[in-house]
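Please read the structure below before turning to the comments.
Apart from one protein chain that is not included, each protein chain of the complex appears where it belongs.
Letters A, B and C name the chains as they come in the text, with residue numbers starting at 1 for each one.
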């Protein structure tokens, strides 16, 4: 179970931060050693250290950070067995369906288990996640992972819910349903048996293709779900950078300087740059933008503008999110 | 025909800029008067003035600008008879289909004629736009407008192209086709008779709903079009603003000041603000962010950060753009 | 006691969200015996709604009474609740339709007003719409598609229906974001709030440091997730935090006192011997106090003790995240609160303008205490979800804000990045070799 732990102990799951997109999950065990390209890190040294600690390798050639697992960090580090549900989708689904501490949630299929972790964290010890996976190998891997991560509020079942439905021994009474299935319309009719009868139930179907959404809409309508709405979440990540500010007047002054020198017959610009004994450039004329030099971003000899940019590639689609709800027929009681 | 004219003459179409989203088209005629809420503007005074001139009203109570029509400005000013094609869509379609000076283009339907203007401008005197409108009233209005705007390279036809096809007396040989029709799949089979046979022809179908796109894809495939791709253009407009920078230390200092005054027993903060004879505020204590005062954006007594924001509402969808092309079967000739 | 906002059925005295056919929203308290006035959508007696599940839609029938219906905007074709298309012809296309706007529909505003006065229930809406169609000259020239569109529009205008939803944090936020002025919640959208909750790892049992200039919307969302487990330290820049939105949602002062730990900038950043100091009376003196005064004294002592505990949590670095929705310059604010967090804890700061977060990112990229910095933008696109007419909504509210997030770490002393002098791509703080 996710928790707010301060200190690393034997048997803890730790995410070793090796690089920004390189988090390596390790289970701390005295005597084991984490080997990275930045050196070796004995587990024994980690025990007793606070989570978040920066630790240096045995030979002090590099360092890592020892991170406390969260569903969001786990999503970065996990082995992708299927397309995963990213945080920008899962966070919206959880917020919109009002999943909170104590909620009871159905998830099918489990897939790589990234969303299962987020559900488990959010519903907490008083809540429950019922997760279904039809692919045996993936089911077994998820089972092992959930046990090792102590997701005690998750009930994982190996089942093809489209054919066999959701019923298990325990009473489910799900308040929210999340379907990440190739044909959600086959699973939807089975839901009425397992959702809560005393309150409005929310559903989200996660489908990459439009045609899947259209079929799911029809199934939802047939089964009495209302307020059906398709959405998609568009997310971007920006990072802060600095861009050199090149002023017009500096560019003009550079041309004036060239002209002056040409008149003086120097024609310096046609000569290869001279270097002094230290290899530094000498006299390229007026050089307002460090032309031809390697400039570090933010170099104080120049003027900079704060800018933001995304990475070179954007995730432009994950899946469509189809929301609906099922309102129980209750009589007025007052 | 659009042109780069410098001076306003009798009979010219002028767009009077009254406000940012309020451009009023007028045809300059000696003796006429443009009446606006900012005063009256006699046409006679406009003649001989350069386009772009700022002119004051007869009684000098306000001013307008006299703008030279461009398709983009016309799109802002035109009377909407139908959903129009906005510049972010039309500019991409023109660029992607490689519409240039001299191109021959089919457009159906004409609608409010906004895109017709853009096509007409871009293909220029050597090109030709064949535009079709099935709705009689809209056809007549467009006809009048095109004549008054002297779009001499546009051939407008009153026709239901879905039933009756595109053939007219003139030879068409269209190199690009733009279909803004409720059921483009009915028009697509008629195209083979009127498109150029000696080159690859481009098409763009403009449809708001997914289902229309799916049907159009099938029709295009059936008719031998290839490289079929659906896209959508997502556009935003930003404007520059300034946001006050509120520093933590200033906020803390304000609390310190309050505490100091409380200790002094003054408890000034509980009193209503005092005003001097001029109505200016007196002594609100340390007031680092002008709290309670009306501050003009950029007021130099405060610190500001340049920011950008969109309007309160975004156009999040106009239509899907479905592109394809028809490659003629030519023999190798060399 | 179930936590605020977690009741499953519509219950007396609760605050809830009412949605009207037009999409307009209202927050109302359901006082037993009361009547609620929805303006042109009618009046209804509150008691009739009790016991139905939150999420139920109703139609107003005679005498302000309500009757449950399947959906607020039930489809016209396939339901008995909807206004049926009267037996009129339709056209294959709109070819012969002339655009002359309002004039074509001959019912006057006065006619409609008169009809409205005649009845109270949704029956009136049906009558009005039917009359409008009968008096609409060109209705038969419209396509079925156009006819439906016309009816839906009219229904949104005249139907006497509404829906009651639980006042979840999303409901409360959407009310301000879509119905009222989004600036009151600093332009924060539902999806951005959700993103903050996830990135800040909010769960029952955590201790969170919060800055909230929305009047408590952010705090309301945390309370909802935490379900009474854990604590919220609310760092504010006045005498006490501004809780206007929290109070509108039904929380009492006593409840807020139980769940929250307010602390001012001065108390947080410059605690001194005066901080939270209360003059101690002797037991005898206390005994002799009048009851009201004694009560007040006890409260002051309790508050002082709570503040002492809060300061201890801060000093012990016991906090599990900082979550900020503030207009203060985050580049100077956030670095100053980092020391209160445990290691490997999220740092999450919202701002309406991305430009205000860029400097923060630059500052923290250099500050060795935060890694994995990012500025996220999350935007939901909604669709008209009608089979056969599926498309994204033509317009949507802009904005929604940006979220900075990073992870607080504990740098080892003396560790130096053995950089190779070459510029790192994408400002990554990857482990040096």
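In the analysis below, a contact is a pair of C-beta atoms (placed from the backbone, for glycine too) under 8 Å apart; a residue touches a chain by one contact, two chains touch by 3 or more.
Note that this is a predicted model, so its numbers are computed, not measured.
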Which of A:33, A:58, A:168 or A:314 contacts the chain that the document leaves out: A:314
Positions on subunit B where the hidden chain makes contact: 2-4, 6, 17-20, 22, 36-39, 50-56, 61-68, 70-73, 87-88, 90-96, 98, 100-102, 118, 121-122, 124-126, 196, 198-200, 210, 213-214, 217-218, 224, 226-242, 296-297, 306-308, 311, 322, 325, 327-334
Contact set of subunit A toward the excluded chain (per top definition): 81, 134-138, 160, 182, 208-211, 236, 243-249, 251-252, 254-256, 258-259, 305-318, 320
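Keep in mind that, in the parts below, only the chains that are shown with their structure count from here on.
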Highest-count interface - the chain pair sharing the most C-beta contacts: A-C
Chain at maximum distance from subunit A, centres defined as averaged CA atoms: B
Approximate Å spacing (C-alpha centroids) for the pair subunit A, subunit B: 37
Centroid distance [mean C-alpha coordinates] between subunit C and subunit B, Å: 34
Touching two or more other chains - residue numbers and ranges from subunit A: 210
Shared interface positions of subunit C, touching two or more other chains: 354-355, 381, 390
